[in-house]
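Every protein chain except one is present and positioned as in the full complex.
Note that the chains take the letters A and B in the order they are written out, and that residue 1 is the start of every chain.
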Amino acid sequence: MSTAAVAHAEETSLGQPHLKIGFWTFLGSECFFFGSLIATYMSYRGHSVAGPFPHHGPPHGTGILNIPVTSISSFVLLTSSLAMVLALAACQKGDRKKTSFWLCMTAFFGLIFLGFQAYEFTEFYHNGLSLTKNLFGCTFFVLTGFHGAHVSIGVLWLLSLFVINQREGIPVEKSLSVEIAGLYWHFVDIVWIVIFTLVYLIPD
Amino acid sequence: MADTLLEQETHDHPTPSTYVKIGVILTVITAVEVSIYYIPAMRGVLVPLLLVLSAVKFLTVVGWYMHLKMDPVIYSRLFFAPLLLATGMTVVLMLLFGHFFPHAKP
Partner (left out) sequence: MSTKAAALPRLQEEAYKGAWSWITTVDHKRVGILYGMTAFSFFLIGGMEALIIRTQLAGPEGTVVTAGTFNALFTMHALTMIFLVIMPLGAAFFNYMIPLMIGARDVAFPRLNALSYWVFLTGALFLNVSFLVGTPPDVGWFAYAPLTAKAFSPTHAVDYYIFGLQILGISSMMAGFNFIVTILNMRTPGMTMMRLPVFVWMTLVVQFLVVLAFPIITVGLIFLQFDRFFGTHFYEASAGADPLLWQHLFWLFGHPEVYILILPAMGIVSEVLPTFSHKPLFGAPFVIFSGVLIGFLGFGVWSHHMFTTGLGPVADAAFSTTTMMIAVPTAVKIFNWIATIWGGRIRLTTAMLYALGFIAMFIIGGLSGVMHASPPVDLQQQDSYFVVAHIHYVLFGGSILGLFAGIFYWYPKMTGRLLDERLGKLQFWLQMIALNVTFFPMHFLGVDGMPRRIYTYYGTDGWNGWNMVATIGSYVLGLSVMIFLFNFFRSLRAGKPAGADPWDGATLEWTIPSPPPLYNFARLPVVTSARPFWEVKYASAAQKAQMEKAEKERGADHIHIPPPSYWPIVLAFGMAVFFAGWFFNYYVNVAGVLIVLAATFAWVYEPGH
């Protein structure tokens, strides 16, 4: 990460590191990216001409979404945020071993979440819901697919930090890099909170 | 000029055990959300309840895990302004596509 930016944080107008300000701005812009995907999903809800449909109950009968399974994967992602924040705390205390452990756990939980997504996508495909089957397929797979892509990038990022920490260590002065990764990871988690509620838990 | 870096560092910083407690709260709220999904009698209030509960989870993660509550206010502004605008955009689009009044004439 830019050591110049970190080292001179005190010389900045707001007394804050450039990277952190830039990253929160980026998260603001990501609100519009996911907002557009979610807005499309919600606007096209109920507009599919043919099935499969998301939820059980009238008017369509059976629904394809598996709430119990997705509840578990949501719990996994939530827990990964806890692991992330513990990794940052460890890094800020200079505890190199704990930092590695919690970074690894976060990535691990992220991978489990992705595993659940992979399972869900293949199940849906076998039950007749493909990307192009109907509007629900289009909006669901693109929304959750881009979310999953964000999770994947996050896992790569965390594993990179893990490797760096193992090889040369991430000292307290450079904990900003873990903090930024954490902001990204938590953001991906809160997007899922929104998706889980709007897509899975709110029925037609 | 640069004023408050030192002051920020002495703000109260949540401890790991606080984070774990928050994690437990988030799990409980999720469990409640899933439970009320399955209770037929709650269907009437399901949507408002879910929106409120998930908003609580959202703001908890943002406020504590992402440390916004304890950080300088500039970060809150940089995040919440776009969030509110994007939410507004989503609601207006849903309105324009007839999501809220499916059988209304334009």
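Following the convention adopted for this analysis, a residue touches a chain if its C-beta (ideal position, glycine included) is under 8 Å from a C-beta of that chain, and two chains touch if they have at least 3 such contacts.
If you're wondering where the values come from, they're calculated on a predicted model, not measured in any experiment.
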Partners of the unshown chain among those that are drawn: A, B
Positions on subunit B contacted by the hidden chain, ascending: 1, 74, 82, 85-86, 88-89, 93, 96-97, 105-106
Residue ranges of subunit A at the interface with the undisplayed chain: 1-5, 12-14, 16, 18, 21-22, 25-26, 28-30, 32-33, 36-37, 40, 43-44, 47-49, 131-132, 134-135, 137-139, 142, 160
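In the analysis below, only the chains that are shown with their structure count from here on.
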In the complex with subunit B, residue positions of subunit A that touch it: 9-16, 20-21, 24-25, 27-29, 31-32, 34-36, 38-40, 42-46, 67-68, 71, 74-75, 78-79, 81-82, 84-86, 89, 182-183, 186-187, 189-190, 193-194, 196-197, 201-203
Contact footprint of subunit A on subunit B as seen in their complex: 1-5, 8, 15-16, 19-20, 22-23, 26-27, 30, 33-34, 37-38, 43, 46-47, 50-51, 53-54, 57-58, 61-62, 64-66, 72, 74-75, 78-79, 81-83, 85-87, 89-90, 93-94, 96-97, 99, 102
